[in-house]
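Only a single protein chain was left out; the remaining protein chains are all shown in position.
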Amino acid sequence: MFKKYRKKSPWILHYNAGSCNGCDIEILASLAPKYDLERFGVINTGNPKQSDILLITGPITKRSRERVVEIYSQMPEPKVVIATGSCACTGGVFRNMYNVEDGVDRYIPVDVYVTGCATTPEMIIDGVVEGLKILEKKDKTIEKPLQLFKNLLTKEKETNRRDMAGTINEQK
Amino acid sequence: MNILLVSHFLMPLFAAIWFLFASSKQAKQAGGYLFLFGLSATSLALFATPHDIAIEIGALAKTVLIILDVALLLYFAKVGFQAKMVKIYALALLQLFLYTLIELRLPEGGGAAFVIDDLAKVMFLLINMVGGAIGLFSIRYLEEEKMSPRRKALFQSYLYIFLAVMSLAVSANSLLIFFLCFEITTLFSFLLIGFRKDAQAKHNANRALWMNQIGGVAILLGVIYSIQYYNTLYFSDLLALANPYFMLPFAYIAMAAFVKAASMPFNSWLLGAMVAPTPVSAMLHSATMVKIAPFLILKLSPVIAGTVLGSYITLIGSAVFVVGSFLALSKDFFKEILGLSTIALLGLMIALATIESAQTFFIVTTLMLFHGISKAMLFLSAGILEKEFHYKFVNDFKDLFTRSPLLLTFILFGFASLTLPPFGVFMGKLMAIELLSASILENPLYLIALVFLAVGSTLLVLLYFKVTATLIAKETTNKEKKRLELGFSSPLFFLLFLSFIALFTLGVPLVLVSVVAVVVGAPFIFRQISLSFDRVKEYACGEKIDFVPVLYTFDTTEKQKQRLTKLFIALFVLIPFIGAAS
Partner (left out) sequence: MSLLLTLLAPIFATLLYGFERVLKAKMQRRVGPPMLQPFYDMFKLADKRVFIVHSFHAWLGVLHFLLLWLSIGAIMYGVHLLFVIFMHLFALITLVIAGFSVRSVFSHVGANRELIALVVYEPILILIAVSFFLSLGSFEISQILSSDPLIYSMPLGFLALLMIIPIKLKKSPFDSVEAHQEIVGGVEIEYSGLFYEFIYGAKVLEYVFIYAFVFLFGGNNYLLGAILVALSFLVINLVDNSTARVKYQDMSRIVLIGATLLATLNILGVLYV
């Protein structure tokens, strides 16, 4: 019933997984008065529990991967992940370096890839609009991270996702 | 009637003897319950009697009183000499000197030694019901204490004698008998504070002794001036004869009240009482001792209300309220937080008691009653925390939510009843705001008191609810629950019940609302209601650290504290001058 309102109020969470800040500046620029994303109802919440779209920048450094998964698992479904910038898509110039993980999609499912180094506000807006289309089609089943998924406890009616995101040490 | 009175005054003494000789656990427990209900019954019966009761005593009793007085003061002097503390024996000897002076020029004409008026009846309720609950609690508490059985019995009987003395003090009509009771409460607080007999306990007990003796000196000076100006020894005559040009006796008696209330320059004696076993703190803070202060001011209220002295006392009282609440923000020792908030609230009661209005009596007694009940509840909880969980500092309370939900409920109820609608102390404060706003029209000085009241009461909200931060943060790991034993929990349940019943005086809807709030609300806190919603982890920027809440404090520097102390000493010393000037 409320499905059509999803695209009218997409709240954005922005996470920097080791980016050079280039894309972050562009994201903030697109949220600022000049591009005025708020006219579509977009708010930069900064809180995964209240957001619908995860804009993620940077090539996922080894330091940040656990946090990315943790934050991802704290976002309520339906949710959309947008990899913003070349690094987030593929690792970009940092690809194959010893300390990065070459793109977000190794850890969490990505819906939209926005390329560019750094990407531009226009592309980000396009990406968000693209993401909204996907968001509208999604249902509310739990989406799991691709790696570092620990467990999901379901007893009776309630689902416990406290331990959804695991740590690297636990995997070994 | 006489049987009722005699049984009312003798029952605590009988209880004291009972506990001195009862050896088995069952006998003690039975005694605790018996005396709680007995004392409640007699004080309720007395409360229900419509008229005042006056009692006269014979010449023999008067001689006995003189002997008691002299013996007591000599004992204080002896304690002072033993401890080599000049303050104690100098004050004791000074009192002895003043007392002989009074006895030499005793005025002609007699009067009733005791008058049980409305105020005394309300005080009986407070003293005996709350005090009885504390007595019951201490039976179980003492089992954990490392003392010989004889000393335990002694401790228990001291508590009950304390109650008897308080009952006498609030019904005394003769100033000299009141003085004697005042000094005996000083004696028992000295004995109880020093009960553990370590260096700290002795030091604090001595401090309580000399500070309270200042109150004794003030009362004696008040008696001397009342003989000089009004040629009488009796409260009833003083109140009837009072002349707004001779306020000096009342000023001195008010000074004694400030000492007993542990108002600012004297706050250290009440805070020092923390070293004693917890029932002592509970007793001093809720039912007895400090409640003498608002009682005394309320008793003098018909005379001093509306005078310059009265508004001056209101000013000091409300300043104590604000400063006490503020200083409490810097503490993390649970009992100390409670103690400073007691001092603050006593300041408020004193401040309100001197306002000229038909409402004054009702508001102040409401505050006293509900404050007594809530504080007793909180102190008893503090006692359980110490004995059962070995927690003393607020920062230790972290796992209380899972370990003892029941105890947490009592603590939260205590906090809520001191600050929030629809509970008692809050209603008192609400009425106080109305009262003060109405009195501003007559005397704009009350504006200061009103601002202090508004700021102080929100500071108390901050104080109590910042403490809940560590109490209520729910741990996600499951820890073992600890059941409260009946010996611990039954006095608390009794007090809870009492605070509901007492709300009837304020209106039936309030009772209903508060009962629903507690009975429905409390289980609601702790029982996980199964909802078909996802349980998710707390947000911490993706970090996986466990967050442990700690209490934060607002510190006052030593210099500020000294300045405040100096200010309050100055304010205190000014009382008789204001009294003389008016």
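Letters A and B mark the chains in the order given here, with residues in each chain numbered from 1 onward.
By definition in this document, a contact is a pair of C-beta atoms (placed from the backbone, for glycine too) under 8 Å apart; a residue touches a chain by one contact, two chains touch by 3 or more.
Just so we're clear, the structure is a prediction, and the values are computed from it rather than from any experiment.
Student: Out of B:27, B:451 or B:486, which residue would touch the omitted chain in the full complex?
Tutor: Only one listed residue reaches the unshown chain, and that is B:451.
Student: For review purposes, identify every residue of chain B that touches the missing chain, sorted by number.
Tutor: Here the touching residues of chain B are 419-421, 426, 430, 433-434, 436-438, 440-441, 444, 447, 450-451, 454-455, 458-459, 461-462, 465-466, 468-469, 472-476, 524-526, 528-531, 533-540, 546-549, 552.
Student: Could I get the residues of chain A that touch the absent chain, sorted low to high?
Tutor: These residues touch the chain not displayed: 1-3, 5-6, 8-9, 11, 33, 36, 38-41, 44-47, 49-50, 52, 74, 76-78, 140, 142, 161.
Note that only the chains that are shown with their structure count from here on.
Student: Just how far, in Å, is the C-alpha centre of chain B from the one of chain A?
Tutor: Averaging C-alpha atoms per chain gives centres 59 Å apart.
Student: Once bound in the complex, which stretches of chain B touch chain A?
Tutor: So the residues of chain B touching chain A come out as 476, 530-537, 539, 541-544.
Student: Flag every residue of chain A that touches chain B in the complex, lowest number first.
Tutor: 15, 47-49, 66-68, 70-71, 74, 76, 142, 156-163, 167
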